[in-house]
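Heads up, one of the protein chains got dropped from this complex, but the rest are sitting where they should.
Up next, chain A:
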């Protein structure tokens, strides 16, 4: 059966908990002198990156290599793609080279879905971020980080996030991280609140399994984790908000706001951070900020995803929407 990870919405609660538990097991590897498992020896993982994203690419690369897979990095820049090759022809080329999994980052929403359902390739497709659609492994590593911090035993094995209150702040409209997190965190039982100026909340958000607030101060006091999204300065020129300073005042997380958060609550950021914009240096460098830890957790989580898609349990990851679309 063909299996992919395209959207966080494709994961059931049990799928998600299995991935997090597997990641927890694999994370222990990082503490050993030899960090490598032979699980995916002889399998080929292609990192197909149409968009620059060094941090995501090296995270997937480290994950695949620690499982002993052969890794091929294909970057659009300077490749046949920059000479006008279509996604289809690139995919057919990778298929001919025997890719067992294709990790794809693409500027167009839906490109990974297209790759998985077009019949161009047979391998597993992992969405490493598509346009303003989804970034499911980011959501998984975020959930992993939240679970570790908020569980009494420090791992949370077997548990979901029932009853946890997670606040996601910033440019939700253009954020694939927010979309995937809303799906995954609500699947895991968390109560998600989005906070943004109304211009950066998607039209049609009322169908999402979350609350929406325009007032950060009204929300920070009752949250278990605050996730700050990167806000691109270009948005200002498209009249999404008047000035950078006004944005930072109303929606940025500074020391005063952080002080009003419950004592156990953490501050998260998917990176790269705009210090002084959505987050002050004081907050970014505080020990409540998990940004660096999220990077480490990204490797374990992506190892779990590749392991379960390519070698592991059949039930680990639900079939992608392939099977549903007519």
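Some notes on this structure:
Note that in this section contacts are C-beta pairs under 8 Å (C-beta built on N, C-alpha and C of every residue); 3 or more make two chains touch, one makes a residue touch a chain; residues count from 1.
Everything that follows uses one rule, which is that contacts and distances are computed from a predicted model.
Missing from the rendering is one chain, named in UniProt as "Dihydroorotase" (options: "Dihydroorotase", "Monooxygenase", "Purine-binding protein" or "histidine kinase"). Residue A:113 is the one among A:4, A:43, A:57 or A:113 that touches the chain not shown. Here one chain is not drawn; of A:21, A:61 or A:134, the residue touching it is A:134. The chain that is not drawn here is touched, among residues A:58, A:72 or A:205, by A:205. What chain A contributes to its contact with the hidden chain is residues 86-88, 106-111, 113-114, 117-118, 130-134, 176, 179, 202-208, 321, 325-326.
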